[in-house]
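Missing here: one protein chain of the complex. Every other protein chain is in place.
Right, chain A next:
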């Protein structure tokens, strides 16, 4: 089902939204990802991911305030929904579980 699967980039974007919680709009989320990952990210890709997340019900959005830099245009502020939070937790748990399952010998 479309709603369940979370792609890697989507996961990053969702995390960034969570980090920037309260002020998570397209440009801010992009800067956050760029800062955290140390590489440049396409605004278009982020927006597209945000829209997909919204369709999956992992984030929701509302129109926020405008600033001069934006030429008086309003921001769309995204926030992580309960479902989004649960999805992140599941991934986190899955990763942890996989970490735990790595046999010690593997690192030798």
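Keep in mind that, in the parts below, a residue touches a chain if its C-beta (ideal position, glycine included) is under 8 Å from a C-beta of that chain, and two chains touch if they have at least 3 such contacts; residues count from 1.
Here, contacts and distances are computed from a predicted model.
Peer 1: One chain is missing here; what is its name in UniProt, given the choices "TonB-linked SusC/RagA family outer membrane protein", "ABC transporter permease", "TolB-like translocation protein" or "Sarcosine oxidase subunit gamma"?
Peer 2: From the listed options "TonB-linked SusC/RagA family outer membrane protein", "ABC transporter permease", "TolB-like translocation protein" or "Sarcosine oxidase subunit gamma", the omitted chain resolves to "ABC transporter permease".
Peer 1: Give me the chain A residues in contact with the hidden chain, please.
Peer 2: Residues of chain A in touch with the missing chain: 25-27, 30-31, 42-45, 47-48, 51-52, 63, 66-71, 73-76.
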